[in-house]
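With one protein chain removed, the remaining protein chains of the complex are shown where they sit.
Chain lettering (A and B) follows the sequence in which the chains are written, and residue indices restart at 1 in each chain.
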Amino acid sequence: MHIVVCVKQVPNPEAAFSMFKVDEAAKKVVPASGLQMVMSPFDEQALEAALRIRDAGTQARITVMTVGTETARAVLKHGLAMGADDGVLLPDPAFQDGDAYSTARVLSAAIGKLADCDLVLAGRQAADWDAGIVGCGIAELMQMPVITFARDVRLEGRGVRVERVVENGFDVVEAPLPAVVTVSNELGAARAPTLRETMRAARKPVMVWSAADLGLKEGEAGARAARRILERLFVPPKKGACELVEGATPEEQGSNLAQRLRQAKLL
Amino acid sequence: MRKREIEGDWILGWPDRKRPEIIPGKDAEGRVINGRAPVTELAGLITPIEAYYIVNQLEAPEPVHPYDWKLSVKGEVQRPFELDFEGLMKLPGRSVRAVTECAGNDAGFFDYLRKGAKKPSRINQQDMQKRAEQRVKGEVPSNEEISSESTTTCAVSAGEFTGVPLAEVLERAGIKPGAVCIRAQGFDTGHPDTAVIYRSVGTRNFEIPDPGVIHYEKALPLEKALDPDTILAWAQNGEYLWHVHGSPVRLIVPGWSGNWWVKWVEEIEVMKAMPKPFYQTEYFVYGESAQDPDKPPLMAMGVRNIITEPLDEDSPLLRGSHMIRGRAWSGMGAITRVEVSFDEGKTWRDAHLEEPRERWLWRRWSCLWEVDKPGQYRIMARATDETGRVQPQTPWNFQRKHFDWIVPTDITIVEG
Partner (left out) sequence: MSTGGITVVAELSRGEPTALSRELLGLARGLVDALGGPLSVACPAADGQAAAELIAYGADRVYASGEPSAQDYDSDVWTHWVAAATREAKPGAVLIGHTTSGADLAPRLAFRLQAGIATGCVAISAEGGGLQYTRPCYGGNVRETVSFNTPLAVATVRGGCYDALARDSQRTGETVTIGRDPAARRARVLERQRESGGDVRLEDARVVIAGGRGLNGPDGFKVLAELARELQGAVGASRVPCDLGWCPHSMQIGLTGKTVTPELYFAVGISGAGHHMAGCGNARNIVAINTDADAAIYKDARWGVVGDYRRIIPSLVAAIRELRSTERTGNS
């Protein structure tokens, strides 16, 4: 069983937004220097889902894969320290500055190159662009079934069984392998790296593939292959002044608030 | 004594004296790969691990978790076997307190005493970070750097090591007759850095063969290997070995210089002929020159002694009473006597030698000096060990190793 987990390095989404600057002219979000770069949390949970499959008794080779520059090697290391077996880094500049479509193309080509992948896991969306496209995109490009928003992923027979979160409950969905599953936070917290896995991680192999290695030509990846055109990037203005409801005690504040709401005809 | 302001720090929430720390050199990822010990700041006998010196001949390896580690015992033995960490700790153990010293420590004093070269300081003068960066980048030091005075001091520390005598492990394996040495191999690998050797010698005018990428290994003569104080240690100063000090297991060879104390031990091989490991054939050898046909490997150190108080840097001092302090140790046994001279060696008097008397740990000594007349003074101290050896014992050698000559401290006394 070979599970590939697609992960992305993002600026720490828990950091206060004051640590980010939006350069409207350059149409770029610039994190403050010193802002930690981390594995997108839903991707951590996708890797957690893979590790749980292994913990449940399946002999699985787990590969973490990322499109990103050399700095993204750190998220592969983090994935290896959580328990993945090997990594694939795709740092070719030809892969950069694309969109979800071009990224899905590169990842699909890399997964295809591994040739024996049974299950692709990814976070439901990346914590920077929040788009939630690449997982389904890989499935379409590789003509695999896809199940989204998983809160539980198990192998059953020659297929995968997923509890898929919907608005007011969940569906139990089964698909034959190979398949793609995207993972949502309802899966639960991802495990922290142990000392042992952290030490072992340093010796686990990381393959580095270029566009040529993947057989991708000019225009098939990165900015040249993108479908999306970024017209504008901006911080939406905040609404306006907030009226503070005072009171000598919290109880008084409560009754004053009731008065305000009534005056505004909201009660 | 001129009072130095004691620097402070916050220790467990309280304001307190600053603690001694290693002077480190780090790699590109901020990991310490070399370091010197602040010897002049040490107060007692055991050097805190935070201050313990570090020297690596090859690359510091990636850590191995103790539960992933195995020791392989093989070669000329009746029962070759593998031992895991728990298994090693189950064998009858022992603790040993000993000085660890780099063979090249104090090398610069050779040229100072022979040729009047610049006198090295007991306070570390080496730019450890620059050295680390050069090492990491594989930079070739300039000829000037190679031939300039050796400045290595502070490459000495002392610790308490807990582990299992190598002899215990070998007994389990059953040494076959005819065995002459034990080869200990670490899981650290790398390309020997010739710059280190050229620096040690002070010139580049000789060839060093390139063995390629090798493991660090030393072939320990059988007799020393079977000494009960030669142990495979898993703990230092009361805690499990730090990775930088050779975790999970380090070979402790008391009295022999640091290059014998193989870190990151993974293999013990009993051999019936002495092999030729790089680090006891090309480096860490005696000899008159690189071309000397007779270059035996360094083994037991000489008789060592350093004056830690006052330092040259403390000059000038006021006339009156001053306590002279130092520490002495030997590669062959306990220090039994330290004598001090204030008249260039014409007369000597015994210093007070502190208990305990231990074979491998340094002994602190002190001597009260009453001085009345302002002027220039040289203070000398010499040590004797339990085998009767008096320093100096080590002749000059082309790699400038195992220095153990008497180094005077130069003090100016003023009126006040």
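Descriptive notes on the structure:
The criterion applied here is as follows: contacts are C-beta pairs under 8 Å (C-beta built on N, C-alpha and C of every residue); 3 or more make two chains touch, one makes a residue touch a chain.
Computed from a prediction, not measured in an experiment: that's the story for all the values here.
By the touch rule given at the top, the unshown chain touches A in the complete complex.
Only one of the listed residues, A:Ala50, A:Met65 or A:Ala104, touches the absent chain: A:Ala104. Only one of A:Met1, A:Leu35, A:Ala74 or A:Leu141 touches the chain withheld from this view, namely A:Leu141.
Taking the complete complex into account, A:Glu186 is the one of A:Asp85, A:Glu186 or A:Asp213 that touches the chain left out.
Think of the hidden chain as still there; on chain A it touches residues 13, 17, 20, 22, 29, 100-101, 104, 124-125, 127-133, 135-137, 139-141, 145-149, 151, 161, 164-176, 179, 184-186, 189, 226-236, 238-239, 242-245, 247, 249-255, 257-262, 264, 266-267.
By definition in this document, only the chains that are shown with their structure count from here on.
Averaged C-alpha coordinates put the centre of chain A at 51 Å from the centre of chain B. Interface residues of chain A, counted against chain B in their complex, comprise 195-196, 199-200, 202-203. Across the complex, chain A is touched by residues 62-65, 67-68 of chain B.
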